[in-house]
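Every protein chain but one is kept in place in this view of the complex.
Think of it as A and B in the order they're written, each chain with its own count starting at 1.
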Amino acid sequence: MARYAMVIKTERCVGCQSCTVACKSEWKVPNGFARTRVPETGTRGTFPTLSTCFHVKQCNHCDRPTCVPACPSGATYQADDGTVHIDRALCIGCGACVAACPYGARYIDPSAGKADKCDFCAPRREQGLLPACVLTCPAEAKIFGDLEDPSSDVYRLVYHEGARRMVSNAVSIGPNVYYTGTPEHLELQAASFVPVPPRTIAPGIIWGAFAKNLVLLAVGASFAGQAIAFFRQLAVGEKRFED
Amino acid sequence: MNQQPIPSHPVPLTAETATAMEQLSIKKHDVAIVLLHWFNASVWFMELLSGLALIVAPAYRVMPQWYLTMIASAFGSRANLLRVHVALGLTWIVVFTVYGVFGYRNYLRKEVLVNEIGLDQDDWQWLRIRLLLILNRTKEPLPEQGSYNAGQKLFALLVYMALPVIAITGIIMTFRLFGTAAVAWAMLLHFVAVGMVVSGLMVHAYMGAVFPEERPAFFSMITGRVNELFAYKHHFKWWKQAKIEQRSWQQEFHSATPNEPKRD
Partner (left out) sequence: MNSKISRRDFLKVSTAGAAIAGATSATAEPSRLPGRRGNERVELIATNCEMCFWRCGVLAEVKDGKVLKLQGNPNHPMTKGKLCARGNAGTQLLYDPDRLKYPEVRTGSRGSGKLKRVSWDEALDQFAARLKEIKQKYGPEAVAVFPHGVSSGFFATLMKAYGTPNAAETAFAQCFGPRDVAYLLTFGRPVGSPEPVDLEESKLIVLIGSHIGENIFTSQVTAFSQGLSRGAKLLVVDPRFSTAASKANWWLPIRPGSDIALFLAWSNVLITENLYDKEYLDQYAIGFKELTDHVQGFTPEWAESLTDISASQIRETARAMAEAKPAVALHPGRHVTWYGNDTQRARAMAILTALLGAYGRKGGIFLPTKLKQGKIPLPPMPDSEKGRADGGGDRYPLAAEEAQGLTQGLIEATLTAKPYPIKAWVVYGQNVLESIPQKQRTLEAIKQLELLVVVDVLPNEQTDYADIVLPEATYLERYDPPMISTTSKRPFVSVRQPACEPMYETKPGWWIAKQMAKRLDLDAYLPWSDPDDHLRRVIAPLGVNSSELMSLGAVSFPGKPYIEDRVEGDGPLFPTQSGKIELYSAVLNDLHFDPMPVYHAPEQPPSGYLRLIYGRAPMHTMTRSENNAWLDDLMPENQVWVSTKNASSLRLTEGDVVTLENQDGIRSDPIHVRVTERIRDDCAYMVHGFGAVAPKERKAYRRGTGDTKLISRVAVDPIMGGTGMRVNFVRLLAGEGKG
């Protein structure tokens, strides 16, 4: 169908946060939070042999997202084009998805109490527009397109020019935000940020490990009990109430 | 009118008395109670149906995929399902809050705390013997019970404990109160509390609707009345009290002559 992806050209990015603010104004992201953010990676080396760069971080719309199965109500889902969305009407704001994201791409919007993250500007794309961050980037560091379209820039960058995914030994879920840059850049990024294994929130752990089985057991036992009584009743025959 | 003395404990009845008693009915439940009961039953049923379809994550879910899909499409979308679930839940809470506020003094205090969930010695005996009877391990007779037997009381107790949990956690989730962690724990507690109620509900539904011995009880939840024989046999303490009150009313009504002062 389509598989949308983004390529970040680290060699171009200057860390100006234009993308952060464009996104914030488009989607009313509250202060203190961000759908996309561009931290510095930290500096390597000693004066005067130094290196540093910026690391654009946002939802990666992974091939095998760990946030989707973590969502109890199924509010988070993956569309056919690979992008991961949050159905706000279904989100109850439990935070399971926030913990389940290895990239820290999600946050709970305190005013709405619901989860929020980048969705590659789906409403804009429906109108044939580029994501807000891509359009606004002064350095043209964000490239957006369809990985299944051989004529697209992202296709070329990913399949022919070696754009890399931000993965680790522990976490490799097919993120669709790729990075180009010098080997130094990519090392700096990897050193400053490593995707962490998805966490399960405590209530979720209890639910999965214990509560679910407890409930099924209780209901099952109760049901079984009644079933047995029912069969006995059929076997023995009905007794009138006064006997 | 029947001027037989009211026995203080159940005595064997003649076939004739029994038949006569079976023909008479005695009011067991107010109309309000009847309506509320079915309100509960229907709301809880719908809530369970919709609620189960809302638990989708593989680690959490208890229903198979076809169920989730079927219910969601029956309601249009899962988002609609949640809306219905919340609407029903809030309706239930409003109804019961109103009921609680207005009914407390007249009704709730005595009826709930004493009749519905107060467990006395007889209740504990009843539980023991009832269990052994099911397992065919005793021939003891069941002790006297009040207007609700011990099993029913236990269920009521469970419901009174679990429903506030379900309601409050539901409100926390709906209005996303007290932060994300609160919502997450509310989710878990909501599920566990519902699970407990459903377990109890199975017994309640079976006992009420399927178990033949209790059939008059089932109909009492529709008509509000049970026949006197059933009451005598299964809820003796309640029958006795009702009779005493009935007698005293009758006495008052029938014995008062125009010129005699009323006896207080």
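A few remarks follow.
Basically, a residue touches a chain if its C-beta (ideal position, glycine included) is under 8 Å from a C-beta of that chain, and two chains touch if they have at least 3 such contacts.
Values in this document were obtained by computation on a predicted structure and should not be read as measured data.
For the chain excluded from display, the touched partners among the shown chains of the whole complex are A. In the complete complex, the hidden chain is touched by one of A:112, A:139, A:167 or A:214, namely A:139.
Checked against the full complex, the candidates A:31, A:111 or A:169 give a single residue touching the omitted chain, namely A:31.
Between the chain not shown and the residues A:20, A:58 or A:176, the one that touches is A:20.
The missing chain lies against chain A, touching residues 9, 11-12, 14-18, 20-22, 24-26, 31-32, 43, 45-48, 50-54, 123, 127-129, 132, 135-141.
Following the convention adopted for this analysis, only the chains that are shown with their structure count from here on.
Residue ranges on chain A touching chain B, taken from their complex, read 69-74, 87, 89-90, 92-96, 98, 108, 112-114, 200-204, 206-208, 211-212, 214-216, 218-219, 221-223, 225-226, 229-230, 233, 238-242.
Of all residues in chain B, those touching chain A in their complex are 18, 22, 54-60, 62, 68, 78-79, 82-83, 134, 173-176, 180-181, 183-185, 187-188, 191-192, 194-196, 198-200, 202-203, 205-206, 210-216, 229-230, 233-234.
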